[in-house]
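Below you'll find the structure, written out as structure tokens, and then a few comments.
Then we have chain A:
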Amino acid sequence: MVPLNWYLMLSAAVFSIGVFGFLTRRNIIIMFMSVELMLNAVNISLVAFSHYLQDLRGQVLVFFIVTVAAAEAAIGLAIIIALFRNKATAHVDDMNEMKG
Partner candidate 1 sequence: METNGMGFPILSTLIFLPVAGAVLLLLIPRSKEALIKAVALCVSILAFVISLPLFTAFNKATHAMQFVERQAWIPAWNITYFLGLDGISILFVLLSTLVTILSILISWESIKNKIKEFYISILILEGAMIGVFCALDFFLFYIFWEAMLIPMYLLIGVWGGPNRVYAAIKFFLYTLVGSVLMLVGIIVLYFHAGRTFDILDLATRTYPYQMQLWLFWAFFAAFAVKVPMFPVHTWLPDAHTEAPTAGSVILAAVLIKMGAYGFLRFSMPLFPEAARAMTPVMLTLSVIAIIYGAVICLAQTDLKRLIAYSSVSHMGFVTLGIFALNTQGLEGGILQMINHGIVTGALFLSVGVIYDRTHTRQIADYGGVASVMPVYSSLFIVFTLASIGLPSTNGFIGEFLILLGGFTANQLAGVLAATGIIIGAGYMLWLYQRVFFMETNAKVTGLADVNMRELVTLLPMVILVFWIGIYPDTFLGFMHESVRHLIERVNTGGAPGASAIAKTVTEILQ
Partner candidate 2 sequence: MNYYLLIPFLPLAAFLINILFGKSLLKENAHWVAILAVAGSWVISVATLIDVTGGKTLNQDLYTWVSSGGFKASVGFLIDPLTAVMLIVVTTCSTLIHIYSTGYMHGDNGYYRFFSYLSLFTFCMLMLVMANNFLQLYFGWEGVGLCSYFLIGYYFNKKSASDAGKKAFIVNRFGDFGFGIGIFMIFLTFGNIYYEPVFSQAGAFATKTVNFLGYDVHLMTLIALLLFCGSIGKSAQMPLHVWLPDAMEGPTPVSALIHAATMVTAGVFLVARCSPIFSLSETALMVVALTGAITSLFAATIGLVQNDLKRIIAYSTVSQLGYMFLACGVGAYTAGVFHLYTHAFFKALLFLCAGSVMHAMSGELDIQKMGGLKKHMPVTYATMLIASFSIAGVPGLAGFFSKDEILWLAYSGPSPVGKFVWLIGTFVAFLTAFYSFRLIFLTFHGTFRGTHEQEHHLHESPKSMTIPLMLLCIGAIASGWVGIPPLLHGGAHFTEFMKPVLGHPEGHGTHAEEWMVMAISVAVGLSGIGLAWFMYVKRRDIPVKLAEQFSGFHKILFNKYYVDELYSLIIVRPTIWIAKNVLIGVTDARIIEAIVNGVPAAIGGFSRQLRKVQTGFLHHYAIIMAAGALIIMGLMLMRSW
């Protein structure tokens, strides 16, 4: 049986990759993907915990997260499309009309 810690380490690693990706990439879609990665990292740990604790709540939460992520994706893409209509770019550095 795979020890809990392995899952957790995997989860932490994936989360970190997500964070790192979010911080370094400039493409809006990729940044959004990084967030998805972070969410899935959480999902991994939640499922692992759920399994080891023999408790369903974790998995319930995972379902919700997946659902919410879907909604998030829809909204995110909608926003990106709206943006793309005004300014044909998906590069975040072009989005600095407001600052200071």
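As a convention for this text, a contact is a pair of C-beta atoms (placed from the backbone, for glycine too) under 8 Å apart; a residue touches a chain by one contact, two chains touch by 3 or more; residues count from 1.
The candidates came about this way: all candidates are chains of the complex that A comes from, given by their letters.
Predicted, not measured: the structure shown is a model, and the values here were computed from it.
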item	value
Interface partner of chain A in the complex, by touch - 1 or 2	2
Contact footprint of candidate 2 on chain A as seen in their complex	19, 22-24, 26, 31, 92-93, 95-100
